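Excluded from the complex is one protein chain; the other protein chains are retained at their positions.
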Amino acid sequence: MPDAGDAPTLLPGFLRLDPFEVGVAPAAGTKQEEPIMPTWQLHLLRGRPGSSPRLESYRVELPAEAYLIDAVEKIWAEQDRSLLFRHACHHASCGACGVRVNGRERLMCITPLREFNPERPIRVEPLRHFPWLGDLLVDVAPMMRRMAAVGLVLVRRDELTADRPLPEGVEQGTRFEDCIECGLCLSACPVMAADDAYLGPAALAAIERMLAEPRGGDPVRLRTLADDPHGVWRCHSAMECTAVCPSHVDPASAIGRLRRHLIREKLRRWMGGNP
Amino acid sequence: MTGEPRWKRASGWADLRGRREGGLAFLLMRLTGIGLVAYLFLHLYTLRLLAQGPEAWDAFIAVAKSPPFLALDGILILGLLYHALNGVRVTLLGLGIGVPHQARLFWGVLALTLLLTGAAVYAIFSITG
Partner (left out) sequence: MMAHAHVVVIGAGSTGAATAHDLALRGFRVTVVERGEIASGTSGRNHCLLHSGGRYAMRDPESARECIEENMILRRIMPEALELNDGLFVALDEADLALKERFLEACEECGIPAREIPVKQALAMEPHLNPNIRAAVQVPDGVFEPFRFCLAFLATAKHNGATILTYTEVVDFVFQGRTVAGVRVWDRRRGEERVIGADLVVNAAGPWAGKIAAMAGVDVPVIPTAGVMISIGRRWTRMVINRLHMPGDGDIIVPQRRTAIIGTTSWRVEDPDFIPIPEDHVRLLLDCAERLVPGYTQGGIRGIFAVARPLVGRRGVALDGRELSRTFECFDHAVDGVEGFITITGGKMTTARAMAEKAADVVCAKLGREIPCRTRETPLRSYRDFFD
């Protein structure tokens, strides 16, 4: 390991870090003061389409402050390179690492190991209601196509900081929509199991957002999309979507609002308003 | 369909693994719904006895008042009450009302169902002796 005093040679100009900034692995990693590293047992679902999947057992040492994604990544890096799993951002913005943990839909990157007891195995399986590609990997195209059909615009008005004066030159405070298209809601929804054509909580919540804040969306097209036997009326309020959503979308409430909206529209038209 | 094994099949709605109050409420709603439809057909079928004269009907009523039959009535009331009360819950939730309280509402529905069923069963057995 290089000394903290060694100046790195010929680093690209854009970085130009001082020597102290590119240092050694920090002192906490030295042998004398190893942090407590429990051994976790993970049961990961393994297999490929066409063969029966099975749970395989792994053990991995990590601090309790680490996350489930770290455990799975460490298992892949050090024990089994054939393990298939999705991940990208590790901070719950990409929505890629959705799985079922002990049966429940979670994002691996924000599921701390601390939640679990090292004595009991953690079961990790892929999401439900998506085509299974092997191990923990599913094909999320069915969800992305639904979201594309809705056309949810990624950027929305930022209501969280709306009470503050805007910086000069910024017309409106904006932020990304809450929905990270992780698919946890689609996996948790019992209706998705039985109906291939159901739009699903994420897409319906997206329609509600596009009607609430149009951003170039076509309200007539969106209402038609929602007002369908396989649209908003297919929901039976099982509420599991809102229970598992890691990103404050609350699809159940959005679907409720969407229904009220459609009912109001129908009544309005029925009473002679413009279509 | 080797690409789509266990994660997407019609009975998937009955899979309670990983599901909580809302999922359980949904499952019970479907089961009681199916039960009530079955009961409806059974009831209509039984009513044909009315067209077969007083002896046929009285004979049926004698059976209908027997304790085992009344117990089945108790189960019917259980299912009916659950379906009706949860139906109110689902109607509200489906319109976006009370969503943050959905789990609590479910326990409330269960409690009320059991309470009212208990009262009904007590009443039935009191009346019929």
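Which chain is which? They are A and B, in the order written, and residues in each are numbered from 1.
As a working rule, contacts are C-beta pairs under 8 Å (C-beta built on N, C-alpha and C of every residue); 3 or more make two chains touch, one makes a residue touch a chain.
Nothing here was measured: the structure is a model prediction, and the numbers come from that model.
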| item | value |
| --- | --- |
| Displayed chains contacted by the hidden chain, counting the whole assembly | A |
| Which of A:89, A:197 or A:212 contacts the chain that the document leaves out | A:89 |
| Residues in subunit A touching the chain absent from view | 1-2, 8-18, 21-29, 35, 48, 62-63, 65-67, 70, 73-74, 76-78, 82, 84, 86-96, 109-110, 133-134, 137, 140-141, 144-145, 147-148, 153-155, 158, 160-161, 164-170, 173-178, 180, 247-248 |
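Simple rule for what comes next: only the chains that are shown with their structure count from here on.
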| item | value |
| --- | --- |
| Residues of subunit B that touch subunit A when the two form their complex | 2-15, 17-23, 25-27, 29, 90, 93-97, 99, 102-103 |
| Residues of subunit A that touch subunit B when the two form their complex | 49-50, 53, 100, 102-105, 126-133, 138, 188, 190-194, 196, 235-240, 242-243, 250, 252-257, 259-260 |
